[in-house]
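For reference, the structure I am asking about is given below.
Here the complex is missing a single protein chain, while all its other protein chains stay put.
And then subunit A:
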Amino acid sequence: MALQDVCGFLNAPLYPHWNAPPKSREDTTFMLGKRSGADSVSRWLPRSSSSSPMEFYVPVQEYLMESPIEFGQIRPSFDSDWTNPKADDHLPYSLPSISVQSAIPLYISPSVPLPFPLGHGTTTLGFVFQGGVIAAADSRSSCAGLVACPESQKIIPVHSHLVSTTSGTSADCALWKRILARELRLYQLRNRRRLSTGGAAKLLSHMLHPFKGTELCVAATLCGWDGDEFLGGDERSMDAGTQSKGTDGKKTGSVSEASFQPVAEPDAKTQPTASNKTSSTLITTKQTGPRLYYVCSDGLRLQGELFSVGSGSPYAYSILDGNIHWGLSVDEAVSVAREAVYRATHRDAYSGNNVDLYHVTAKGWRRRKREDLKEEYYREKERERKRVEERRREIENKKQTK
């Protein structure tokens, strides 16, 4: 597993006798002193053949006895079905996931206390249509009934043609997205082609599976565009020059996309891949086009055309369901996505502040400028007021003409 390899959890402790009581330590150092007879420094350093830079000294003996998956695992101290997501949620009237949105810490652990209560409130959504994939999310990070950060980023680009919305624990999502990005980049370097969105979803799902049953909480929708060409030649030769050419091409795009502000975020990871389209040599017939996958840390992996995740998702679904269809124009799709997030943030306490919008096309992802939804609320109030006035005027005019 990626994380266990990095942290060296599965390897034997490097300095086992540092945990031993002082009496036995004297014996060993005495022995060492006899053997080496050298300076006092080497007397204290045990000789070891393997010294990986990744291994670190873990001071507590018990932690080494536990399996890495159980490390820090919170054990539920009370047995109420409605807060335990592993319980049989076939009961029609139990709402396990909705109750999770409350900021009350669900598991009170005697062994490892949570540093602070974790919250799961958010509204994120993604859908596919003829113009690509739209991913939208709010920007409020909540924590125990407070707003921990009003300007967090819930949509994280994984590579040039894949963005991922995050929901659940922000730290977990950020970490696993980085790991996913690393694995995808390695795949790309080894196989000279990008892994498809479905493949990325499967990879993430399999990476998260060993942590099922722990406190890890990641619910992501992967929104990507599957391309169909092999990477030609040396990617490293595609430098910033072609990258800026790419962005220029985006700036002079069609009128309908004029509302977008293309991102100038030269990410070293995405630079070579962003120039895919300019360096395609082979076209193979594969499934291409916009793709949307929902991946959850309890192992669920679904392909679909519309997903919304988080405490505000029911509100977003109700706006999206009536208005999404394949033939939407880009402007319409953007406005529907914005409105869905706006309505969800209006009703849901744990969503709010700003709305982020990403649009993924064959050329890659583009980010819309972040919008403050407070302004949207006042604008809507203004529009309502004007509409009411107009209607009043119309009725008055009709009365006068009669």
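Going forward, contacts are C-beta pairs under 8 Å (C-beta built on N, C-alpha and C of every residue); 3 or more make two chains touch, one makes a residue touch a chain; residues count from 1.
Simple rule for what comes next: contacts and distances are computed from a predicted model.
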Among "Eukaryotic translation initiation factor 5A", "CIB1 protein", "Proteasome subunit beta" or "Trafficking protein particle complex subunit 12", find the name that the UniProt record gives to the complex chain excluded from display.
"Proteasome subunit beta"
From the list A:150, A:199 or A:314, which touches the chain that is not on show?
A:314
Residue among A:149, A:171 or A:302 touching the omitted chain
A:302
List the subunit A residues touching the unshown chain?
67, 69-70, 86, 89-90, 92, 95-98, 205, 209, 212-213, 294, 296, 298-302, 304, 307, 313-314, 317
